[in-house]
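Apart from one protein chain that is not included, each protein chain of the complex appears where it belongs.
This part shows subunit A:
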Amino acid sequence: MATADTNPKPTMRLDLKVMGPILALVVLVVIGALMNGNFLSAGNITNVLSRSAFIGIIAVGMTFVITAGGLDLSVGSMAAFIAGLMILVMNGLLPVMGVGWPLVFVGMLTAIVAGTAAGFINGFLITNMRIEAFIVTLGTMGIYRSLVTWLADGGTLSLDFGMRAIIRPIYFDGILGISWPIIVFALVAILGEVVMRRGAFGRHAAAVGSNDQVARYSSVNVNRVRMMTYVGLGVLVGIATIMYVPRLGSASSSTGVLWELEAIAAVIIGGTMLKGGFGRVWGTVIGVLILSLIGNILNLTDGVSPYLNGAVQGVIIILAVILQRDKKAEG
C-alpha cells in the first residue's frame, strides 16, 4: 500500500513550481531595464526575440522528446548540416531555376525533408533498434557535424549573392514590425502548447515518459509516439534552419554549436522533467527567453564580462532544477 507521504503545503510548492520561471523572467527584465536604458527599446527586444527564435523553435520540439522520456543531442549539428544542404541545393539548382522565390521554396522543402529524415533516423534507431537515445543522438551529432565540415571542405558554405538578397527578408522582415522568426516561433509555441495540454499526442507522450510499460499495456503505440517526437523535432529543426540561413547566408562547422544544450537547458528551466513524464511548452518558451536575456543583459552592461555568459546561464539552470525538485517523487 502506498501511503501518502503527505506534503504539509502542497499548494505552496506547486505555486513556486509554476511561478518560478515566470518570476525569474520578470526579475531579469527589471534588472535589464534598470541597467541599460536601451534594454526595453523595440530594436533590442526584436533582436533578442529573433535570435532566440531558432533555439526556441527547436526547444518546443525538444520538450516533447524529453517529456516522452527521450533526449536529442544531435539538433545543433543537424541544424548545421541542414543549413549546409539547403545552401548546396539552392546553389546547385541556381543555373537551372534562376534566382527567385521558386528556388527559395525548393530550399525550404529541402530543409523540411532533411529534418524529417534526420528525425526519422534518430527515432528508428531509438525505437526499432532499441538503442539508448543518448548514444544514438551522440552518434548522429558527430555524424552531422562532420558531414557539414566535409561539405564545406573545412570552410564556409556561402549562398549565392543574388539569392541572399531574395532570402534576406525571411529573417529581417515581418508583419507589423514583428519579424518572421518571432511569428513562426510564436505559432510553433502556441501549437505545441495546445498539443501538449489538450492533444492526445501530448497525453500519450507524457504517459510514455512516465512509464512506458503502463502505456504499452494500455494499448498506446509506444514506438509510434516516441518516433513521432523525434520526427517532430527534426521537422522543427528544419523550420529553424529555414529561419537561420537568411540571417548570414552561410553555414560552416561552427553553425549551431551548443544549440542542443541550450535547447535542453531551456526545456528544463521551463519545468519539464528531464526523466520524462511531464512537460510544459509555455515553460520552455520562458526558459528560452531567460537564457537569451542573460546574454543580452551581459552584452549591454559593463559590470560583468559577456564572457561569463555561460557561467551565469549554468547557475540559472542549476537553480531552476533545485527550485523545481519534486520531494514527493519516490527515489
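By our rule, a contact is a pair of C-beta atoms (placed from the backbone, for glycine too) under 8 Å apart; a residue touches a chain by one contact, two chains touch by 3 or more; residues count from 1.
Keep this in mind: contacts and distances are computed from a predicted model.
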| item | value |
| --- | --- |
| Protein that the absent chain corresponds to, by UniProt name, given "Monosaccharide ABC transporter ATP-binding protein, CUT2 family", "ABC-2 type transport system permease protein", "Protein BatD" or "Na+/H+ antiporter subunit A" | "Monosaccharide ABC transporter ATP-binding protein, CUT2 family" |
| From A:220, A:236 or A:289, residue that would touch the chain that is not displayed | A:220 |
| Selected from A:44, A:210 or A:250 as touching the chain missing from the view | A:210 |
| Contact partner of the left-out chain, one of A:40, A:187 or A:200 | A:200 |
| Interface with the undisplayed chain - residues on subunit A | 1-4, 6, 8, 194, 198-200, 203-204, 206-207, 210-211, 213-221, 277-278, 328-330 |
